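Here the complex is missing a single protein chain, while all its other protein chains stay put.
Entry: subunit A
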Amino acid sequence: MTEVSVAKQDVAATDELVVLKSVNKHFGALHVLQDIDLTIARGEVVVVIGPSGSGKSTLCRTINRLETIDSGTISIDGKPLPHEGRALARLRADVGMVFQSFNLFAHKTVLENVMLGQIKVRKADKKQAEEKARALLDRVGVGTQADKYPAQLSGGQQQRVAIARALAMGPKVMLFDEPTSALDPEMINEVLEVMQQLAREGMTMIVVTHEMGFARSAANRVVFMADGRIVEEAAPDQFFSNPRSDRAKDFLSKILHH
């Protein structure tokens, strides 16, 4: 009896982590998100792909409410997104975000960047925070850079620090908005490898990227967006080799030729 209920809870818990229902958003007259329905299961890795201006970044940013929405609902781990205040801050701590332009705190060292949220949001003590920060920096391969300032690091190193900074909060889900598109080609792989490892370890990830290698090897699902809508959702292999919609075919033919 108990076993059954435990198993059941397990199922419920491993089920839906991020749920968007009929989400709409406008920027003035521009309808950037149109009736978005998207469910991401715990441990799932979803790659969001689509032409420029299709609303991928906006979608990402609504999930931790860096952008507000006009209608619809978004919930994380069964709880609807709070509108503001302490509850929102707590939710944001559970949702890690990695930006295209890294956005490391420029006036703090790499180590301090990874410690700040732990101390100020998670109220960890300094010693523990530092230990965790150093361990995470080692894990993403920049342990030796801990005492440098962000500007002294290469783009690839900065982005890996940014990933460590987000992981330090112990997030339930990680959002990546084109994490490699500001990087020189030779640094893209070092970041993708860290992300791949995260995916293997079971982190729930929503990744906006055009890196098809990553999508094929790490993603459970590809979501294709165009003009503010989700046009197609499919397993990576199926999506890349056999897209159903014309928009996706058109888009893929363009990025494949580059």
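Please note the rule applied: a contact is a pair of C-beta atoms (placed from the backbone, for glycine too) under 8 Å apart; a residue touches a chain by one contact, two chains touch by 3 or more; residues count from 1.
Please note the rule applied: contacts and distances are computed from a predicted model.
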Worksheet item: Of the candidate names "succinate dehydrogenase", "Pyridine nucleotide-disulphide oxidoreductase", "Glutamate ABC transporter permease" or "Transketolase", which one corresponds to the UniProt protein name of the undepicted chain?
Response: "Glutamate ABC transporter permease"
Practice prompt. Check each of A:22, A:39, A:71 or A:101 against the chain that is not shown and name the one that touches it.
Written response: A:101
Practice prompt. Using the touch definition up top, pick the residue from A:56, A:92 or A:160 that touches the left-out chain.
Written response: A:92
Worksheet, complete the sentence: Across the whole complex, the chain not displayed is touched by subunit A residues 64, 66, 86, 89-97, 99, 101, 103-107, 116-117, 120-121, 149, 151-152, 162, 165-166, 169
